[in-house]
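Other chains dropped; remaining ones untouched in position.
For clarity, chains are labelled A and B in written order, and residue numbers in each chain start from 1.
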């Protein structure tokens, strides 16, 4: 089941550089783990913004919330979740 | 080059059914043509709304505008275009 998710990251500007770098590294590993198992199906950077659009392929709402609220950057994020369905014109 | 595009369709409620059906059919053929040649990379239905999110893979802004403004439903659409870049965490 697919969801489009927009994530805007707002790290405090006075966060020490190392702390920021470490959270980002953990976030990257967390994301790549989920990308490998297919649940994080796509991730793109929004040009000009510290934000991304991602597509998640999960079995339920609860699973999606677990993945999103488990993001290391979750406390610094504004997240918008858009449930997707198959489009009648889609050839996939 | 990737763009995320949201299209909200607002057909006049008093449009004759046949006219609506015919435009939708033309739109579907137009879309499937572009899906086959890869420029319309993905299309999903937004749950509960006469709207879709699509991913376009095109060579330039001008090409994207040509594809979008050529949509049979274009006069009835609100369209939002979000340019995408490769995300540093993406494994693709």
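Simple rule for what comes next: contacts are C-beta pairs under 8 Å (C-beta built on N, C-alpha and C of every residue); 3 or more make two chains touch, one makes a residue touch a chain.
Bear in mind the structure is a predicted one, so any value in this text is a computation, not a measurement.
Student: Could you work out how many identical chains the complete complex has, if 2 are displayed?
Tutor: 10
In this text, only the chains that are shown with their structure count from here on.
Student: Taking the mean of the C-alpha atoms as each chain's centre, how many Å separate chain A from chain B?
Tutor: That gives a centre separation of 23 Å.
Student: Under the touch definition given earlier, write down the residues of chain B that touch chain A in their complex.
Tutor: Against chain A, chain B makes touches at 2, 4, 27-28, 31-32, 35-36, 42-48, 52-53, 82-92.
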